[in-house]
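With one protein chain removed, the remaining protein chains of the complex are shown where they sit.
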Amino acid sequence: MTSVSPAPAPAPAHPGRRRRPSPRRIGLQAARIALALFFSFPIVFMLVSSFKPDQQIFGDLDGIKAFLPVGHLSLDNYTGVFDRVPAVRFLLNSIGISAITVALSIFINSLAAFALSRMRWRGKKIVLTAVIATLIVPFETFALPMVWWVNKLPWLQLDGGRLIVTEGWLDTYQVQILPFVANAMFIFLFHQYFQSIPKELDEAAVLDGASWFGIYRRIVMPLSGPAIATVAILAFLPMWNAYLWPLMVVQSEDLRPVMIGIDYFVQTNPSWGEIMAYSSMITVPVLALFVAFQRAFVSSIASSGVKG
Amino acid sequence: MESRTRRLAVSSIAALAAAALVAGCGGSGSTGSSGADGNTLTLWTHNAGNAAEYGVVKQVVKDFNASQSKYKVKIQAFPQGSYNDSVVAAASAKKLPCLLDVDGPNVPNWAWGGYLAPLDLSKGQVAVKDQLPSTVATYKGKTYGFGFYDVALTMYSRKSVLKKYDIRIPTLDKPWTKDEFSDALAKLKASGKFKNTLDLGTGDPGEWWPYAYSPLLQSFGGDLIDRSAYKTAKGALNGENAVEWGKWFRSMVTKGYAPQKSSKSPADDFRNGKTAIQWDGSWSAQANTDKFGSDLAILPPVDFGDGPKIGGASWQWGMSSTCANKEGAQAYLNFSRQTKYFVDFAKATNTIAATDAAAQQVKGYETGGQFNIFLKEAQKFAVVRPVTPAYPYISTVFSKTAMDIMAGADVKGALDQAVSQIDNNLATNNYSTGS
Partner (left out) sequence: MSTRPGAAADVPPTRRATQRRARRRESLAALGMVSPAVFLLVMFIVIPVVLAFALAFTNARLVSPTPAQFTGVQNFRVLLDDPLFYKSLRNTFYFAVVVVPLQGGLALVLALLVNAKVKGVNFFRTVYFLPVVTSMVVVSILWTLLYQKTGLINELISHLTLGLVQGPDWLNNPSTAMPAIIVMSVWQGVGFHMIIWLAGLQTIPQDLYEAADIDGATRWTRFWHVTWPGLSATRTFVLITITINAFALFTQISVMTQGGPLDSTSTVVYQAVRTGYSQQQTGYASAISLVFFVLVLAVSLVQRFLTREKD
């Protein structure tokens, strides 16, 4: 299991003065490594299997070989993927759809959370409770009326330089984006985070003549790196994993996101090796995003002394 | 801190720009299709990701478009796994295409629900009467769909294995009886050589359960519904024969012959030598032959008393009732009914061509060919799933009941409950039934 060996560490902060590790530290590190093994085995299996022929994947299942790159290894599954699925197109679609949703989601939800947590107005408690209540109904249970509903919605479209109104959002990009921008969980998360930022900062800014939007933009948001990063990651995931909704509302292959691609492999005789290869391909972008955004946590550790 | 936010903002904007670019490239998809735009007809198929069959669909469409200048057919392909959900969602928004394929047992439900329109297939080159009965979907005296091929259930084993344990190799004319089958399983189990003595393929939860296991029930003399009027499941699904089937089904687990839940790929387990006898379909024949050559034993289903039975009907083609250009759709369907396409579909999918004439042209399926047994099975043993709009409901109830029985539920009680649920569903819905 080569991938579990100690990873390239983030540049140690103080290379000069490293203390001798105490037994406690060693114990904790051992716990971390044990947990890492516990959490990483499926992805190891997935990556390893993506290089094996089907019959061998199931032959190796009984033992430790399932997690080892042994036997006939080849890139055949990967070439098979490209023969079967327009993988690049699907990846670009999902990246675009997820990125727009994440960007809009961060803005719209934090704005609402700002008003709900830091401003005084009548009815905000009721609004907050009502917003949280929208979390309760699982999407699966109202997806069907939703299809009918979005099919009635108007949209503006540029048609040869002229703006025209079309009816029905089926088979578009916006139908995969706009319904998922506002999200009670993210409003709630921002709300909880904003409450930890001292309110005196707002009052001082008001005295300095700042507008409420100015306070939001210049004071609160800059202090909310960890919350923004968290929402970015959490908002990205369901968009990347979107399956039920796109299969109901998208008919053109050109508009499909990555998860629908999995279904391309589920044939009468599924090719499991190709499923593993495709799954590996679509997991990498999410991991890359996670690695990029989690820096927000690190840098805020370094700078957290600065705020309140 | 400021710079952190700025970094976030910059990356968000960059992402937005990239996304807008992508959106710009494909934005033209937003014009909704209502099945036909003048003489341009839309066709939906479940073949995305299945290059072989999709290739034939494309060929037929290409040939049709070239054969005349009036109509033009445009294909949209969906992956099989979620095809039904896509169609039902589109139907709820009144956005069905003109032409679509449909899984055979669903035809009555979709015809009753107003998705499908009756067809006039008299103008095709191939006559309807020449087709395997299971490949033509009729509902209330009208034809709503036809398929180019069918598949057959079958058992796979190895001749060398059967010979070694002194087990008779069954034939179409003399299939195994229930007792013979029990003896064979006992011998194979006693050898201790196999992880699974019998693999029924119970790991796949979908339509496979009614397709694969209701023929076993029928061979015991039971059925999913009383087919005399399609008004009740009483007797058929909870009579003595059905109970006997349930007990036998459960005994496969209790005797340690079959896993209660098979692996994700029973066919690979068979090819890896983990399984002695596997209950599977004709679609695995080619891969199994590649692996075992002439040692592969393709066995007809067991006769549990009422003769061997297999399920009938696979994917079929139909026309939507909301189609704006039914003449064009009919023209396409009739054009497609040429023997060469029956041959091409069967070749591409390793399946049984729907007509005898076509089957003779598919290697292996010709008289005397090693796969000819499938054609014979389809002719002799095939039973279509009940021709009623209630079928999707019956299918889920049967699957759940069979799973419960396999998990040790009281057989009679489980079947009685299934009957009361099905009868209740039949009573509260105004289904009209019959082929």
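Every chain is named by a letter (A and B) in the order it is written, and numbering of its residues begins at 1.
Here is the rule we go by: a contact is a pair of C-beta atoms (placed from the backbone, for glycine too) under 8 Å apart; a residue touches a chain by one contact, two chains touch by 3 or more.
Worth saying up front: this structure is predicted, and the values here are computed from it rather than measured.
Set against the missing chain, the residues B:D85, B:D183, B:E366 or B:D423 yield one that touches it, B:D85.
Checked against the full complex, the one of B:L172, B:A324 or B:A409 touching the unshown chain is B:A409. Where chain A meets the chain that is not shown, the touching residues are 6-10, 12-13, 25, 28-29, 31-32, 35-36, 38-43, 45-46, 61-62, 108-109, 111-112, 114-116, 119-122, 124, 127, 129, 131-138, 140-142, 144-146, 148-149, 178-182, 184-185, 187-189, 192-193, 195-196, 206-207, 209-214, 216, 225-227, 229-230, 233-234, 237, 241, 259, 262, 272, 275-276, 279, 282-283, 286-287, 290-291, 294, 297-298, 300-301, 304-305, 307-308.
Within chain B, the residues in touch with the undisplayed chain are 85, 88, 91-92, 109-110, 112-115, 195, 203, 205, 259-261, 263-264, 389, 392-393, 395-396, 399-400, 403-404, 407-409, 428-430.
Keep in mind that, in the parts below, only the chains that are shown with their structure count from here on.
We define each chain's centre as the mean of its Cα atoms; on that basis chain A and chain B are separated by 36 Å. On the side of chain A, the complex with chain B involves touching residues 54-55, 57-59, 61, 83-85, 92-93, 95-97, 99-100, 102-103, 106, 144, 147-148, 151, 155, 157, 166, 168-173, 221-223, 225, 228-229, 232, 243-244, 247-249, 251-255, 260, 262-270, 272, 292, 296, 299-300, 303, 306-307.
Residues 1-2, 4-5, 8, 11-13, 15-16, 18-23, 26-27, 29-33, 44, 48-51, 76-82, 85-86, 89-90, 92-95, 263-265, 267-269, 271-272, 281, 283-284, 287, 291 of chain B touch chain A in their complex.
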